[in-house]
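So, chain A:
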Amino acid sequence: MTVFLIFFPLLAAMLIFIARPANAKVWAFAASLIEVAASIVVTTAFVRNEEVQFIINIPWIESLGLNFSVGIDGISLLMVLLTTILVPLIILSSFKHAYNRASTFYGLILTMQMALIGVFTSLDGLLFYLFWEAALIPIYFICLIWGGEDRGRITLKFFIYTLAGSLFMLVGLVYLYYHTPGAHTFDIQALYEAGRSLPAAEQSLIFWAMFVAFAIKMPVFPFHTWQPDTYTVAPAQGTMLLSGIMLKMGIYGVIRWLIPVVPSGVEQWGFTAIVISVAGIVYASCIALVQKDFKRLIAYSSIAHVGLISAGTFTRSTLGVQGAMIQMLSHGVVVIGLFYIIEIIFERTQTRRLSNLGGIRNVAPALTTVFVIVMLGSVALPLTSGFVGEFLLINSLFQYQAIVGAVAGLTIILGAVYMLRTFQKSMSGEVNALTGVFTDLGTHEKLVLYPIVIIVLLLGIYPGPLLEISEPAVANLLKIYSTYSASLK
Partner candidate 1 sequence: MINTIPLEYYIWLATALFTIGVLGVLYRRNAIIIFMCIELMLNAVNLLMVAFSSYLNDSSGQVFVFFIMAVAAAEVAVGLAILVLMYRNTKTIDINVLNRLKW
Partner candidate 2 sequence: MVDIKLLASLVPLFPLLGFLIIALSAKRLSEKITSVLACGVILLSFILSIILFTHLAGTTSGDPAIRVSLFNWISAGNFHSSISFLVDPLSSLMLLIITGVGFLIHVYATGYMHGDEGFSRFFSYLNLFVFFMLLLVMGSNYLVMFVGWEGVGLCSYLLIGFWFKNQAYNDAANKAFIMNRVGDLGMLLGIILIFVNVGSIEYSDVFAGATTIDPSTVTAITILLFIGAMGKSAQLPLYTWLPDAMAGPTPVSALIHAATMVTAGIYMVARNNLLYSLSPLAMELIVVVGLATALFAATIALTQNDIKKVLAYSTVSQLGLMFLALGLGSFSSGIFHMATHAFFKALLFLGAGSVIHALGNEQDIRKMGGLKKYLPLTYFTFLVGVLAISGIPPFSGFFSKDEILAAAFAHSKPVYLLAVAASLLTVFYMFRLIFLTFFGNERAGHDTMHHIHESPKSMTIPLVLLAVLSFAGGLAGVPEALGGSHWLNAFLSPVFSPSQGILAPHHLTHTTEYILMAIVVACTLGVIAFAYSRYVSGGHVPRPDGQITGGLHRVLYNKYYVDQFYELTIIKPLYWISQKLEAVVERSGIDGLVNLSGKSIVSGSNVARHLQNGRIGYYIFAMVAAIVLILVLGLI
Partner candidate 3 sequence: MTLNVFYFLSFVAILSALMVVFSKNPVYSVLYLIITFFCIAGHYVLLNAQFLAAVHVIVYAGAIMVLFLYVIMLLNLNEEAEPHKTTVLKITATICAGLLMIMLVGSLKGTEQMIRQQPADAGIGLVKSLGKVMFTEFLLPFEITSVLLLAAMVGAVMLGKKE
């Protein structure tokens, strides 16, 4: 089943690449719907405990200790669900846009999905790394081929920057690999053991090697400068993929591949990570305040949100990690909605400068409603998805260190400041020449945005079932961590 989940999108992508059907988008959409169905089947078959399920383990390169080993536990399942549900929305969001070489475009999106699901299900260190990098290639080309101005330089910076980070992770993984007991292997459990057997100083080094990779991917201040440019230049769907799903890889990496692997390193440097994450919240929020470009503004807001998730994760508490899980889902949905709204506005007005917009609310009530709800999700209003996660995260941070929690809480204020300003500048006021002829949402757009709105509200009102899915697995991972810490004392 896991194999199907991973490789069905690739298969579909290959077929689309080769067959080049005239209406590639429809085929891609159908494929992504099948993937949704598959993920639902998995969810129903999933037993809610801490076990990793649907395990497949095939030797690949034995001399390198590389096995094709995948499986799904609660944490993975949530991430897989996020991926499978967002991808159809992303594909659907492009229906109005006639991309050149559509088959390539949709093929790349599906390839990306393959890599993402692979990342979230890998149980082998090197395999994880392979999927991790494999996710970079399709998104790079999506941005390069269909991106905006100056994309060559910007996407290259993005590529090299993230690649640089992940190479550090690779070094860390290899180092761990050579410390696995017995015959060396990249099996996740063996890596856990290897990491824990290392002395504290070496764990610190491994911690930094891997943390840098994850921090760049998320991205956390000060490793973030590739992100605003890339988000701005990427085509809408590319931005959605990047922000909606891809950055979750970093947090997922921290949860599964960092905290349990080098507990002592995390113990030693976790606070530093929290501090820079929290500093990033305030920093990115401030910069978002003065952005003139709508997309860039949301890009910075994403940095701020991710900073909070990252900080919460590093508290190593169930509350924090669970908060991170739910906030990842929420952020994925919300940010996709926001970027799509930006795309809708851009497509109609050909501008993303806030000062050129305004008054859209007069002519597009449906868009306004959606925008408001998604925005509320972003500013974490209770009963929207954003609140559940932010509450748990701030809670965990506050328990960890009250001051840090309080500073992190500033996101509640600053987030409102820049989001409301954005809403006001773009939607309120009188219409102008650009926005006067604005048409309200079309069918396709509604089909994308309404589900997003529903998810935002549903997650906010009744997050219980999702939290229950990941709770045992999170508790299990943290137990691995805490037993180690306890054994030191």
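We adopt the following convention: a residue touches a chain if its C-beta (ideal position, glycine included) is under 8 Å from a C-beta of that chain, and two chains touch if they have at least 3 such contacts; residues count from 1.
A quick word on the picks: all candidates are chains of the complex that A comes from, given by their letters.
Bear in mind that the values here come from a model prediction, so they are computed numbers and not experimental data.
Looking at 1, 2 or 3, the chain of this complex that touches chain A is the one numbered 2. Only residues 157, 160-161, 222, 224-226, 283, 286-287, 289-291, 317-319, 322-323, 359, 361-362, 365, 369, 372, 376, 381-383, 387-388, 391-392, 394-395, 398-399, 402, 405-406, 409-410, 412-413, 416-417, 420-421, 424, 427-430, 461-464, 467, 471, 475 of chain A touch candidate 2 when the two sit together in their complex.
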